[in-house]
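Removed: one protein chain of the complex. Kept in place: all other protein chains.
Naming follows writing order (A, B and C), and every chain is counted from residue 1.
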Amino acid sequence: MTTSWSGQHARAGRLGVLFAGLGSISTTLIAGVHAIKTGIGRPIGSLAQLGGLDIGAPGSPKFSYLRDCLDLVALDNLVFGGWDIVKTDAYAAAKRAAVLETGLLETLAPELEKIRPWPGIFDNRFNRRNDITFYKKGRQFLDLADQVRSDILQFQDQNHLDRSVLLWCGSTETYLEPSTAHETLSGFEAAMRQSDHAVIAPSMIYAYAALSLGMPFVNATPSRTVDIPALMELAQRSGAPVAGKDLKTGQTLLKTILAPGLRDRMLGLEGWFSTNILGNADGETLDDPAAFKTKRESKLAVLQSMLRPDLYPELYGRFHHDVRINYYPPAGDNKESWDAIDIFGWLDYPMSIRVDFLCRDSILAAPLLLDLALFMDLAKRADLAGPQEWLAFYFKSPLTSNGKPAEHELSKQLIVLQQQLRRLAGISSATPANA
Amino acid sequence: MTTSWSGQHARAGRLGVLFAGLGSISTTLIAGVHAIKTGIGRPIGSLAQLGGLDIGAPGSPKFSYLRDCLDLVALDNLVFGGWDIVKTDAYAAAKRAAVLETGLLETLAPELEKIRPWPGIFDNRFNRRNDITFYKKGRQFLDLADQVRSDILQFQDQNHLDRSVLLWCGSTETYLEPSTAHETLSGFEAAMRQSDHAVIAPSMIYAYAALSLGMPFVNATPSRTVDIPALMELAQRSGAPVAGKDLKTGQTLLKTILAPGLRDRMLGLEGWFSTNILGNADGETLDDPAAFKTKRESKLAVLQSMLRPDLYPELYGRFHHDVRINYYPPAGDNKESWDAIDIFGWLDYPMSIRVDFLCRDSILAAPLLLDLALFMDLAKRADLAGPQEWLAFYFKSPLTSNGKPAEHELSKQLIVLQQQLRRLAGISSATPANA
Amino acid sequence: MTTSWSGQHARAGRLGVLFAGLGSISTTLIAGVHAIKTGIGRPIGSLAQLGGLDIGAPGSPKFSYLRDCLDLVALDNLVFGGWDIVKTDAYAAAKRAAVLETGLLETLAPELEKIRPWPGIFDNRFNRRNDITFYKKGRQFLDLADQVRSDILQFQDQNHLDRSVLLWCGSTETYLEPSTAHETLSGFEAAMRQSDHAVIAPSMIYAYAALSLGMPFVNATPSRTVDIPALMELAQRSGAPVAGKDLKTGQTLLKTILAPGLRDRMLGLEGWFSTNILGNADGETLDDPAAFKTKRESKLAVLQSMLRPDLYPELYGRFHHDVRINYYPPAGDNKESWDAIDIFGWLDYPMSIRVDFLCRDSILAAPLLLDLALFMDLAKRADLAGPQEWLAFYFKSPLTSNGKPAEHELSKQLIVLQQQLRRLAGISSATPANA
Partner (left out) sequence: MTTSWSGQHARAGRLGVLFAGLGSISTTLIAGVHAIKTGIGRPIGSLAQLGGLDIGAPGSPKFSYLRDCLDLVALDNLVFGGWDIVKTDAYAAAKRAAVLETGLLETLAPELEKIRPWPGIFDNRFNRRNDITFYKKGRQFLDLADQVRSDILQFQDQNHLDRSVLLWCGSTETYLEPSTAHETLSGFEAAMRQSDHAVIAPSMIYAYAALSLGMPFVNATPSRTVDIPALMELAQRSGAPVAGKDLKTGQTLLKTILAPGLRDRMLGLEGWFSTNILGNADGETLDDPAAFKTKRESKLAVLQSMLRPDLYPELYGRFHHDVRINYYPPAGDNKESWDAIDIFGWLDYPMSIRVDFLCRDSILAAPLLLDLALFMDLAKRADLAGPQEWLAFYFKSPLTSNGKPAEHELSKQLIVLQQQLRRLAGISSATPANA
């Protein structure tokens, strides 16, 4: 491999990448970036590092790698930090996550051990673990947000950073009912002052802190977090880009690749049954029906939106769709999904597809987070505030503005992403596809 | 179902749909159209019958069904005919094919029995069956072409047809070496006069006959057929639209849906092993390595073209790709494909996908042929001659002009198809996607 | 096929086969027997009809079909009847079950329509359906048992039957807690007098009625039913053979074939995850966690018993085993099971097996019930009372005497079955395998 992954783009400055939740995904990302910088790993899966763009004029295509046409922060200039509710450094956390091989982790241990989390935000209402002691205390939720803000500012200062992004990577939070206090920033801040557990989840406090600093915020999980009008209002006011929610990795990724193809061919759908077995902490959390409710909602909407029963009632008017997640310790961080897809064709003759996907959750998620950190930073520098719809490519439940339905189809999400990247690269953008 | 599938578009006139080869696909199509016309079947899988288009101005999308915005021939106005080398009517042929249920075939028997093939063109050099007696005789190949032409003209006359299309649906022909006689029309016609078996396969004689009448010609099989400069020259001269080759149905269809998604996510590919088991006549033919050579070539090129190892050497520089077809009588017309897809992600960690697709060859192919007959007729009326690249959506090895590489990605093929349909619908077309 | 399936064994007399529950399994059996008798079907899956036995002396094997060496009742001499809580004849019930093709059912309609159920026993405590009106009323449970008995006796009289067997085929009943009233016959009868819903489920009332007549009773379902000391006591007293519980059909059948093979090879097991999707009434019932609890217990015990963690702690000391059943309407009566089996070999290297079994529940179950009816009748004639352990071959949770652990391994169950059949055939039996 002749490509050098580091050293470019020094002029883009130094970027802090802060994780709320130092778990499998974040440690896999941190370890990976160190491995890549030292030449013992490759950033497979990262569009920012490997992908390209047509930067030609309409009709005369010209390919460029993103790293060559965008002013992305260099890997050498990323500085990692974060919060957790368990007091272990990134090396210990990565070891517990058991995603990466021991050999690689040992090699990277000196770098990883340096990363020690600040105490996180913990609320038993949203996370059923009962052995947590390492968390911030305060009179009201606003105090906790203040502590998060000063962690950030101090970290920027110490590390001579130009900017930072905050990525929420904690466990899926228990389902949270919508509340009127979510509707307006003033209502939300009132609830913050009252430390109202029925309204405000820990992830919202991180979001509030980051957004109030005008800092980009990414929700990697299915929790509601920033997806409430109150925080969107704050993001707009402070000029903070926002993206989420729920990284699109295994089964849903495949679904948003496969289903559009079946629809493009006008093949009918009778049923789609999706089961998952996984053995990591996420699997354990989702064994709790209350947490799974949050996730299931996120997973089920996808097919309806892509298949358009309204336009194709003969094909998609009454399919049965279900998703199950099962905790199966032997799988470890390897997530296996099995999909039974029952379709029908000419004269309603039935056919079927069975897909067994042996994937690795954190391996698929880490490069997405890397892209998001770099692209959100671009967005910030381009003064794009609020939900970044062009990043729908990365999420199971993409945030949109004003209740617009989200685009779920992977190939269309990529077209939108590329259009925006062309704009950010200063290329006189092509007209959007009329598809 | 409230939609009425027939009766529209009377002004588009009456169209002859002629099959060279009355086998499983063509009889499934013919029987299906009759079933649909009488309300006992639905045209699932047909874009022309069920699909739609954005006919709005850029920025203000407006959905229309194709049947409402295009001047397609109505199903009631399709008249079917064809050639075969076995003297059985369409009812007997459909029964032998064993694709459709006996009950349905019995109901349609009166309509199907009316369709009796003309003697076909047979050459033992390209088809190893040794029990064939029902075929055209002539002093030279040109005589055979003349006979085909007069079959067509007589059929048009008897049935009061406005136009016809010819669809080549015969068995895959034994691999044919390129020859200088394929390079020019004059060279080809010299070989026709000499009845040169080393140069000219039966399917080429059908193609020559159709093109010389300026008639649309579709190659549904992997055989070379019309894919030689000589016949392309003839198509241009006579104003005949041409499309091919090899209908994209089961495994390759899935491949052109899945692979682009993996590439969009920058996931690396280590290997893709595709096996097929099928029990129909096609399976038996392809058990002959000489015939499979033709098919395999068609199947293998697809991945290279979509994955772009030139741009992404780290990801696709050295994957192993193989395709096998096995004759397995218990499968009947049901074709089952099993794909082992070995990918890698972040830091080269391996993951894998296994896909088992239980499909039905003719059920998937029939609606594609219906679309092709209708769209090729549109092309003819719009004076589009030569290879119709916008129909790449339907083929494993799409024909292109001037050696241009073909687009294989399903979602991009559809965008191109829709652009062209917008033009044919008289809509001020959107600019092509710059993807 | 030259074998004639009917007409033999007239001397074995006429046998009533009574189903408590005229659902998919029983109607598939009834329709099948009629189809076989009229030569339009084959009794695939029935050991009694197709299977054989070594009837030679030790060392000089001699094969005989069971139908030739055992005095089984002929198919022509089976007379079917039964109870249900929905008032539909067997034709209507078979049609609703949608297991068999319409064509076949129409042909058999005259025979099936004759079979009209008597009102069944219904108790909302054990079956959550709320639209049931067709059931027996009585002052106490003993009255209901009396009514069942007189249904039986009248049926025997009207049909000139020599003997009858009763097969419990109702929906899985809600989980029933053990009770002291289950311990003795007198306690049980007291509860019968008090109509104690906390102690006695409908299936127990059928069992009580049959056993008190000395009639063979089979429990085809996972419900406890006859598996209580009180009813075993009654069976011993009245000389009634008893068999159960839960017919071993799809996934568990495969498990008891596969797992012993892995153990024979001393391959370790890390995990076995079993999921099922099914769309019939059974699937709907088992969607209710209370009913599934009964079933799950029955399904989970199997592996422990066969793998013997006590003897092979290195191999089976800590595997993870789980079973899920999901209601998925598109599957209909087709039950699909998917098993993820994670094993390890030499030096603990991991390997895995994935099994996708597309089976048909009632198609697999019907021949088992036929065998059970015939073999239980043999047992009755041989004066074998109480649990028939030699019929373990047919069940997921075989009944045993005196708390003995059940044999689950299919090949060993068959050896035991064959030993007993040899005895019943009057052959000086070989010594049991010392395995």
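Miscellaneous remarks
Quick note on the criterion: a residue touches a chain if its C-beta (ideal position, glycine included) is under 8 Å from a C-beta of that chain, and two chains touch if they have at least 3 such contacts.
Quick caveat, the model's predicted, so the values are computed rather than measured.
Considering the whole complex, the residue from B:Pro178, B:Pro329 or B:Gly426 that touches the absent chain is B:Pro329. Within the set C:Leu213, C:Leu258 or C:Ala406, the residue that contacts the chain not displayed is C:Leu258. Note on the undisplayed chain: of the listed residues C:Ser26, C:Ser46, C:Asn127 or C:Gln388, the one touching it is C:Ser46.
One chain of the complex is left out; on chain C, the residues touching it are 1, 3, 28, 32, 35-36, 41-47, 50-52, 54, 58, 61, 63, 100, 104, 253-254, 256-258, 260-262, 264-268, 311-312, 314-315, 344-349, 351-360, 363-364, 366-367, 393, 409-412, 414-415, 418, 430-435. The set of chain B residues touching the chain not shown comprises 270-271, 273, 275, 277, 319-320, 322, 324, 326, 328-331, 336, 338, 340, 342, 354, 356.
Going forward, only the chains that are shown with their structure count from here on.
Work out the mean CA point of chain B and of chain C, and you get 52 Å between them.
Inter-chain spacing, taken between the CA centroids of chain A and chain B, is 42 Å. Multi-chain contact residues of chain B (touching two or more other chains): 354, 356.
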